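Below are the structure tokens for one structure; questions will follow.
Shown here: the complex without one of its protein chains, the others still in place.
The letters A, B and C name the chains in turn, as written, and every chain counts its residues from 1.
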Amino acid sequence: MTTRPLKFWQGVNQALHQEMERDEKVVLVGEDVGGPGGPYGVTRNLRATFGPNRVRDTPISEATIAGLGVGAAAVGLRPVVELMFFDFCMLAMDQIVNQAAKYRYFTGRSLPLTIRTMSGSGGSYGAQHCQSFEAWFAAVPGLTVVMPSNARDAKGLLKSAIRSDDPTLVIETFGLLTARRDTPVDEDFLVPLGVAETRRTGDDVTVVATGRMVDRALEAAERAAADGVSVEVIDPRTIAPLDRATIVGSVSRTGRLVVVQEAPAPFSVAAEVCALAVEECFGRLRAAPVRLCAEFANVPTPQDLVEARVPGVDTIHAALLKVAE
Amino acid sequence: MTTRPLKFWQGVNQALHQEMERDEKVVLVGEDVGGPGGPYGVTRNLRATFGPNRVRDTPISEATIAGLGVGAAAVGLRPVVELMFFDFCMLAMDQIVNQAAKYRYFTGRSLPLTIRTMSGSGGSYGAQHCQSFEAWFAAVPGLTVVMPSNARDAKGLLKSAIRSDDPTLVIETFGLLTARRDTPVDEDFLVPLGVAETRRTGDDVTVVATGRMVDRALEAAERAAADGVSVEVIDPRTIAPLDRATIVGSVSRTGRLVVVQEAPAPFSVAAEVCALAVEECFGRLRAAPVRLCAEFANVPTPQDLVEARVPGVDTIHAALLKVAE
Amino acid sequence: MPDDVTSPPPADLYRRLLLCRRFEEVVAEQYREGRVPGPLHLALGQEATAVGVCAALRRTDVITSTHRGHHHCLAKGADVDRMMAELLGRRTGYSAGRNGSMHIADPDVGLLGTNGIVGGGLPIATGAAFGLQVQGRDDVAVCFFGEGATATGNFGEALNLAALWALPVVFVCENNRFAELTPSSTHVAGEVWQRAEAYGFPGVRVDGGDVHAVAAASHEAVARARAGDGPTLLEVMTYRLSGHYVGDPAEYRDEAEAQAWRDRDAVVRARADLAETDAAAIDDEIETLLAGAVERALAAPAADPEELG
Partner (left out) sequence: MPDDVTSPPPADLYRRLLLCRRFEEVVAEQYREGRVPGPLHLALGQEATAVGVCAALRRTDVITSTHRGHHHCLAKGADVDRMMAELLGRRTGYSAGRNGSMHIADPDVGLLGTNGIVGGGLPIATGAAFGLQVQGRDDVAVCFFGEGATATGNFGEALNLAALWALPVVFVCENNRFAELTPSSTHVAGEVWQRAEAYGFPGVRVDGGDVHAVAAASHEAVARARAGDGPTLLEVMTYRLSGHYVGDPAEYRDEAEAQAWRDRDAVVRARADLAETDAAAIDDEIETLLAGAVERALAAPAADPEELG
């Protein structure tokens, strides 16, 4: 497959273009997604290409934006709705959790709805724009939750989400919008939902990393290799349903687990991964699993404070050596 | 201390009466809390006793009900706001998570706000009234989250919440409203926030149980005792901040952990407790921790289906014997 | 229901009204027998809203309903047997008996669902209208909700967006004077129907005791929506003759007021429009239908604990 070094946002944008081209039932709604092409340019050119009927700028009505998706999907569209920041999803929780997630349960019908949002502390936007609560949605029966860590997955997962017949939440990471990864240009390129990617193989320690932490984990793994520690790095990509087999398989082999994420540790994805590991790999664990997470504190605004709150490459590297001891 | 066998709702009601009597800054707002005394009678007589200025029936505006609490606390009251069911809290997430929880961080001031809600599948109310997502709020810096499992704690924790200077979410369990426990009548009786209760001591297995599952765990523990397995039962009571020391202390001693809760397992309180146990007690664990939780499925309406979804005493008992093998 | 029927014959109206009324009365009996899992919110006295509004609708139009929605479901053409079975917790019910009264849906007849969340249907109906508009269909979406729901954030959001996009949606506020255990004065500041004005579309108040008035107002609103002229807000003034739920003694209610509504009962009035023999035949028909529905439901297996979802 031909690939191009796309930025994360370009992956998203290409996915939207391709899927809207492919299926006229795909529509896009959200604040500023149309005329302006998104507050961060992610959706540029979609309105110009597909017109104002299919690409609409909404007012600031998060609950109803989500509801637009639920209702439109119920009458036959395949809507993609954007809720700008995860923090704003809090205004749409009823529509996402009580309505969209339960539609199939109540009606027996599919609800091909994709909800896109951004999360994470990469943007110096402070405590009401940078939260990471992907675990919330992962706890809800009926929702698929994906969290791409790079352009390739951003493209492939979003395309899969749009083609999926069930509500899927795509959590994009703000701090990665301009990060590049080689990405197939192909229209048929999909990243399957529910399948983790082993970004690096290794024998001594398993790292499960998400979002903005994947690249850091990879770099720390490189360094650890130089120190003689062989690290496997798994990016779950889909948070719910979690690819338990890949994680359990790896941890069973290495006996050591480090989970790295941008959310604080308590009641998070990292908690679930640790619980999973100890439940499923108990006899094979050679060291206590380690959670490397953001401090359990609000997200500050200045970038150095933001960075002080989340694990850096040095921290990860040190933890890898320590757990491998 | 003189005690009386109060029902759970009576514990809540007594706490409200006592704290409103004690401090005229305590006010109560919510749907039907006033005239009708609550849709389930929990707040009866408060309006008659304290008058319509301090006890108010609101319209169905969950976000603004929570906001009433935030704003009123900011100007010197000590409000208690009721959001009937956890499922309806989804309409108030912004006010709870983005506003209330961050008030101290942004302003440096206290925000003495208590938010009461009910959760759990005890009431045959179906998939939009019986959800258990206490883990969501426990993941938020700045919120205290309590989850009483009986009348005594319902009273003592609510009183502590009202006296606390920070936002506290009190999650009452619908299925327990009429369950009794001996409860001190004393006005000075408080249950401290952040402190677990060891409901039963034992040496072989630690059970951490919450809400409606505590009584079941106690019963299963009794049965297990008859089988020669000595079970310690811990009720965290406060979910955030979790009383890590009590849990870790017990698990370090028994080496075996079973977590029982009414929420499904993935990304839940049980996940956090398991993660905690393996992080802190790694060398002392003698068996894989076990999560006994609701099935990862929507809450149905018929009571037998509801019960089929959550762990019963038999299931817990069997798990205790198995883990102790 | 044939397409584009604007004013159904009196016999049809009576049949539909009676079906709503008797269906709920029969279910309430079953409830008292302990056969209905979950709470039961009846719309006795409010039948004319559902029947009047749905008289203006086609099968391909869609509605969203509420926790108090049996009459909406029936008026939109939901299957009586599957509804009865659902309420009685049977596997032959709409969702295999697992969900009961607050979660009944039948997309095939345009019923997107009753709803346990007050105001939860407002964004969904708005979204459905958007979906219909994008597809160039001339179908419409109707959103039923109580006056209590006008206090929810969803209400203002939905009205604003529907107006901005000229969506083919009719907002039907069923003002039955109570929200749970408190009167509408606890919930509604000003007048509901007037809320539409500020958004630049028509708000209309109509007498919910008069099924013809409801049907006429609905016909106009639906025609407006079909023509691409945007939303309408109908406030149907009605009365909740039942308690909030079956078992609610409703002591907060003024008995004289209730009696006044009983005295102008839409079902009774619709019956009076018919010759007695015709009316009696319909009475029999409905009793037979419902008795059969109960019988078939009770003969069906109960919801299966293995079938969680």
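Here is the rule we use: contacts are C-beta pairs under 8 Å (C-beta built on N, C-alpha and C of every residue); 3 or more make two chains touch, one makes a residue touch a chain.
Not measured: the values here are computed from a predicted model.
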item	value
Contact list for the unshown chain, restricted to visible chains	A, B, C
Contacting the left-out chain in the complete assembly, out of C:C20, C:A78 or C:L161	C:L161
Candidates B:V12, B:V42 or B:A66 - the one touching the absent chain	B:A66
From B:Q10, B:T43 or B:Q99, residue that would touch the chain that is not displayed	B:Q99
Touch residues of chain C, complete complex, unshown partner	150-157, 159-161, 163-164, 186-191, 194-195, 197-201
Sites on chain A contacted by the missing partner chain, in the whole complex	31-32, 35-36, 39, 57-64, 87-88, 91, 124-129, 295, 297-298, 300-305, 308-309
Residues of chain B (touch criterion as defined above) contacting the omitted chain	27, 29, 53-54, 56, 58-59, 61, 63-64, 66-77, 79, 94-95, 98-99, 102-109
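Following the convention adopted for this analysis, only the chains that are shown with their structure count from here on.
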item	value
Greatest separation from chain C - chain, by CA centre	A
Centroid spacing, where centroids are CA-atom means, of chain B and chain C in whole angstrom	36
Separation of chain A from chain C, taking each centre as the mean of its C-alpha atoms, in whole Å	40
Length of the line joining the C-alpha centres of chain A and chain B, rounded to whole Å	30
Multi-chain contact sites of chain B, meaning residues that touch two or more partners	63, 87-88, 91, 127-128, 297-298
Chain C: positions in contact with at least two other chains	98-99, 103, 115-117, 120, 153, 309
